[in-house]
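Have a look at the structure that comes next, please.
Excluded from the complex is one protein chain; the other protein chains are retained at their positions.
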Amino acid sequence: MNSLHEFLTMGGYGAYVWSAYGAAAVALLLNAVVPLRRLSRLRAALRRKQTP
Amino acid sequence: MRALAILLRRDLRLGFRRPGELATPLLFFVMATVLFPLGLSPRPDLLATVAPGVLWVAALLAGIVGQESLFKSDHEDGTLEQLLLGPAPLELVALTRVFSHWLMGGLPLVILSPLLGLMLDYPSAAFGTLLLSLLFGTLILSLLGAVGAALTVGLRQSGMLLPILVLPLAVPVLIFGAQSAAQAARGEDPTAALYLLGALLVLGVTLAPFAIAGALRISLES
Amino acid sequence: MKLELTAQGVTIWRGERCLVHGLSFSLGEGCILQLAGPNGAGKTSLMRVLAGIGRLDEGQVSWNGTPIRASADYRRELCYLGHSNALKSHLTSIENTNFYQSITEYSSQITSQQILERLGLASLADQPCGLLSMGQRRRTALGRLLIGHARLWLLDEPVSSLDAEGVSLVGNLLRAHVEQGGVAVLATHQPLPLDGLPVQRLELGTA
Partner (left out) sequence: MNTSNWTWFHRLGSPPTLYRLADRLAPWFGWAAALGLAAGMYGGLWLAPTDYQQGDAFRIIYIHVPSAYLSMLCYALTAGASAVGLVWRMKLAHAVAVAAAPLGASFTFLALVTGSLWGKPMWGTYWVWDARLTSELILLFLYLGFLALNRAYEDPRSGERAAAVLALVGVVNLPIIHYSVVWWNTLHQGPTVFVGGGSDISPRMLAPLLVMLAAFTCYFVACLAKRVQAEILERERNAAWVKEMLEYS
């Protein structure tokens, strides 16, 4: 690759390549954020339950 | 061993006292097969090409639908618990139940299949392979369906869950079975597919009982 | 061989509730353990754990010293009567009893006909169980106690839907069993004529 333009168009296959990477980004983010949020919510709930 | 023979006889006696219940997989098989020509087209040449696949998909679905009642009635009236506590090993009890249920549910499917084959212009010369492949196939499906039935026996709405669990596992049976029936219809030699189907049957008979017994224990444990 | 049913640190969770926590007891020959407690206290769950069907989350149950999961003869020496009568409604009482007779390994001296007579069901022997009343079905289920040499009886509400005569029948059966050195665990709300028998009480649902 040498030019930004070529990078974006991906030799005409841009739509497919970037939607694939987009899907991957969504999947990876979701898989990371969901458990982290679940963990912090659990910890908060347990801590709240603890202090009478 | 005596206990298993007695269990088999009791199951058969129970089954034949309620013939209505036996008919459901058969009716399902017939109706499912009849739907395909209505959905596709009545032209004999088209039907002949899809006949093996249609017969096999319908038999597979009928086999799975019939499995739901495998342990249901015993679970509801408490006899399943007594079978768990009985002296006979649960794996063999499960195998006996699957066999008795197959005798009443699966075997009639096999016997009926040539009749439905005629409706779909399936060549009568290939009926032998069709019968043999469905014989193996319905046995394997009974074993796989029994694993699904054992896993869902304690659940309320297990009707929909059982096919979801079992159908992915039934893919190899469908592929080899439908393939052998199709090759026979084309006059080719179907033995390769039949051998593979037989291998699946042997694997099923040796491994499935352990999965069924384990699943039954888990279903009854809470 | 001295019979003994022991439980060490048995803990049972069902869903999010801890029904039994760290329960230990030992039940010797000729004794009865009576489980008491309100509905939902875990009597049935504990009974099923003792029978080897229910899942226990911690601890261990053993029969004559060997854990029941590994003990081969536990299932032979046990008779479990749960809430459900374990009878096929399309089979007659005699057929049901014969079925249970045939699958116990050693032939008991008493025939199915005699069992039904002892339970006062002789006249209904060839009636499909589906047509019997709840009490009559419960009596047919009690027939299982007389089959074989069950040394350990696990009875969950044995007298439910039984009339006064039935209750005393169960009392006598239990008395005979215990006097011959049998062991029994009993969960019941109605009082049973057990006076004079060594009964341990275990209160559940207070943990």
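By letter and in written order, the chains are A, B and C; residue numbering begins at 1 in each of them.
The rule is simple: a residue touches a chain if its C-beta (ideal position, glycine included) is under 8 Å from a C-beta of that chain, and two chains touch if they have at least 3 such contacts.
No experiment lies behind these values; they were computed from the predicted model shown.
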item	value
Among the chains presented, those that the missing one touches	A, B, C
Hidden-chain contact residue, picked from the options C:4, C:29 or C:57	C:57
Touch with the omitted chain, as defined above, among B:5, B:118 or B:164	B:164
Touch residues of chain C, complete complex, unshown partner	13-15, 55, 57
Interface with the undisplayed chain - residues on chain A	1, 7, 10-13, 16-17, 19-21, 23-24, 27-28, 30-32, 35-36, 38-39, 42-43, 46-47, 50
Footprint left on chain B by the chain that the document does not show	147, 151-152, 154-155, 158, 161, 164-165, 167-169, 171-172, 175-176, 179, 196, 200, 203, 207, 211, 214-215, 218-219, 221-222
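By definition in this document, only the chains that are shown with their structure count from here on.
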item	value
Approximate Å spacing (C-alpha centroids) for the pair chain A, chain B	44
Chain B and chain C, separation of their C-alpha mean positions in angstrom	37
Chain A residues counted as touching two or more neighbouring chains	none
Residue numbers of chain C (touch at least two other chains)	none
Partner chain C, residues of chain B touching it in the complex	2-3, 6-7, 10, 13-14, 17-18, 73, 76-79, 81-82, 84-88, 217, 220-222
Chain B-touching residues of chain C, taken from the complex the two chains share	14, 51-55, 75-76, 78, 80, 82-91, 95, 99-100, 102-105, 144
